[in-house]
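As you look at this complex, bear in mind that one protein chain is not there, while each of the others sits in place.
Moving on to chain A:
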Amino acid sequence: MSGARGTAALRGHASSITVATLSTAFGVALLQVTGFLGALITKDPAAGRSTETLPLMLSILALVFIAISIYVGAVVTANTFATIVAGRARTIALLRLIGDSAQAQRRGIAREGITVGVIGALLGVVIGTAFAVGLDRLAVATSTIPDIGYGLGWLNPVVVVPMVAVVLTTWAASWIGSRRVLAVTPLQAIGGAQEAGREELVRRPTRTVTAIVLFVLGTAVLLLGVGIGLISPFGVLIGIVGGILSFSGLIAGAHLIMPPALRLVGRLFGRAPTARLASENALRYPERSSRTTIGVVIGVTLITMFGVAIASFSDMIHAAQADQPEVYAGTDTILTAIQAVFSVLVGFSALIAAVGLVNNLSLSVVQRTRELGLLRALGFSVRQLRTMITVESAQLTGTAVLVGLVLGAFYGWCGAQSLLGSINGSPGLVLPGVPWTLLAVIVVAAALLTWVASLAPAHRATRVAPVTALAVD
């Protein structure tokens, strides 16, 4: 038994290390590339007067994307730690029983968090730098750019920023994720193996109020931006502030939004016992499910937002082009390129969130071994079990993607509307543009994620022997 628990814990940390590594590598690679581009532009006389501002702009943009990915990484890690703690409840209870304090236990888990963060940061700086160097070599080899002999420039001290940020956020995430250690009582070590049916949502009035205030205020400012955008393109600046506020509100209020959304999507899978059980499972730990899905929601929202904003730009510009064709020549290509770059950059945080989702489903199946055995003993076939896990996975990804698409479409439209509502030839209020290709990519990615996430757990679940249900530990 301790062997199984050990592997589960190791697997949990392997995923957190992956997340920390990915976050760091992304940040380091982005900073290295922008640093390199800065050096390249300075040496390139053609860049002219923009030598001062362009590298700075690039760095700021890079930092924004890094912050997003590190935030998503931290949410994922907090969740992974919470799941690990839930799985360790009996061991923790046993240690409490023989006299260990809950605080000491929690500090121990936070130490594991720091270790995970440090390992991830070290791996990430190597991988990220290697990636940037490889990109440079590739570009030089294909004569896309001249060889500027960047050399020691790769030892850029700025990479310490994402490294430190990842260590700190991983540590904080492990601390937040281990909150439930405090709720484990020594009695759980000797009591029956009865698991509480459903984790009740912790009431956090402050967080709820903050979330609602941010969202309402932010949305009001955002709509004000859209309104002003009808008169002046500066409306977009107000809109951005409102957008950031209202989206932050939504993220803070994930525990209010995601469970109902999950329930709603769960109904779509029908009333068959497999689907019903799957739907209940996805809601068993609402806090965990909220955190599992919110990372994906953030990624999909941002990607969709850029997609819809750019598609709406295109629509408006096409409308405006009818009047003044010469002014808008060549904008389509630029917009497509911008969309591709932004999608990839934001897509990375979606990837991190996906790692979290896969891991979470995996862990939750490991922790449900007895229940799976029970279902087998009662006559659940291997196929039904597999379907149940796949539906559970589909419910999580499906909900996250749907919510992300709706939010992204709204924010994207607001962005486009507030920036371009006042331009010459624009029809004023427009319908949001639909980026069909991007939508197709997102749907395919979601299906892929559903499949990948259910692969390992379904395999493990089908190997649970029905006798497991009768075992008394």
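One rule holds for everything that comes next: a contact is a pair of C-beta atoms (placed from the backbone, for glycine too) under 8 Å apart; a residue touches a chain by one contact, two chains touch by 3 or more; residues count from 1.
FYI, contacts and distances are computed from a predicted model.
Entry comment: the absent subunit's protein name, as recorded by UniProt, is "ABC transporter ATP-binding protein", drawn from "ABC transporter ATP-binding protein", "Iron-chelate-transporting ATPase", "Glycosyltransferase family 4 protein" or "Sigma-70 family RNA polymerase sigma factor". Screening A:217, A:374, A:406 or A:439 against the full complex identifies A:374 as the residue touching the chain left out.
For the options A:186, A:227 or A:466, the residue in contact with the chain missing from this view is A:466. Although one chain is not displayed, its contacts with chain A can still be listed: residues 192-198, 272-273, 276-277, 280-281, 283-284, 370-371, 374-382, 384, 465-467, 469-470, 472.
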